[in-house]
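Then we have chain A:
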Amino acid sequence: MAVPDFGDHTPYIWAAFGLTFLVLLILTIASVLRAHAAKSRLDQVREAVEDARARKGDASA
Partner candidate 1 sequence: MLSRLANPHRFMRTSSWLMPTLGIVGLLMIASGTYWALWQAPAEKYQGDSARIMFIHVPAAWLSMGGYIAMAAAGFTWLVWRHALADVAARAIAPLGAAFTAICLATGSIWGKPTWGTWWEWDGRMTSVLFLFLLYVGYIALRSAMDSRESAAKASAILALVGTVNIPVIRFSVDWWNTLHQPASVIREGGPSMEWDFLGPLLWNAVGFSLLFGFLVLLAMRADVRERQAEALRLKLVTG
Partner candidate 2 sequence: MSLLTAAGALYLRTVRETWAGGTGMLLPLTYIVGGAALIPLVAGDAIGGVAELFRRAGALSAAPEGISNSDLLGLIAPGLLWFLIALASLVTLERIFQSDLEDGALDDYRLGPLPMEIVAFIKVIAVWSLVALPALVMLPLPGLFLGLSPLDSLMSLPAFLLGSLAFFFWGGVGAALSASVRRSGLLIAVIVLPFYAPAVIFGAGAVAPLASGSGLDTTALMFLAAATLMSAAIGPVAAAQALKLSAEG
């Protein structure tokens, strides 16, 4: 499946499609990274809350 030749317009088409996919790729990667960071942060905090509760439980026991 050869890359089609668009004559004079080829660089423009490459530029347009390439730019778009690049932007979308960056957006997706950034979003996924952010989501991942949020999830692990939340898990971290939840763990800390659990620990604190457990410690309080021990203390009052």
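Behind the choice of candidates: all candidates are chains of the complex that A comes from, given by their letters.
As a working rule, a contact is a pair of C-beta atoms (placed from the backbone, for glycine too) under 8 Å apart; a residue touches a chain by one contact, two chains touch by 3 or more; residues count from 1.
Note that this is a predicted model, so its numbers are computed, not measured.
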{"item": "Pick from 1 or 2, the complex member that touches chain A", "value": "1"}
{"item": "In the complex with candidate 1, residue positions of chain A that touch it", "value": "1, 4, 6-10, 12-13, 15-17, 19-20, 23-24, 27-28, 31-32, 34-35, 37-39, 41-42, 44-46, 48-49, 52"}
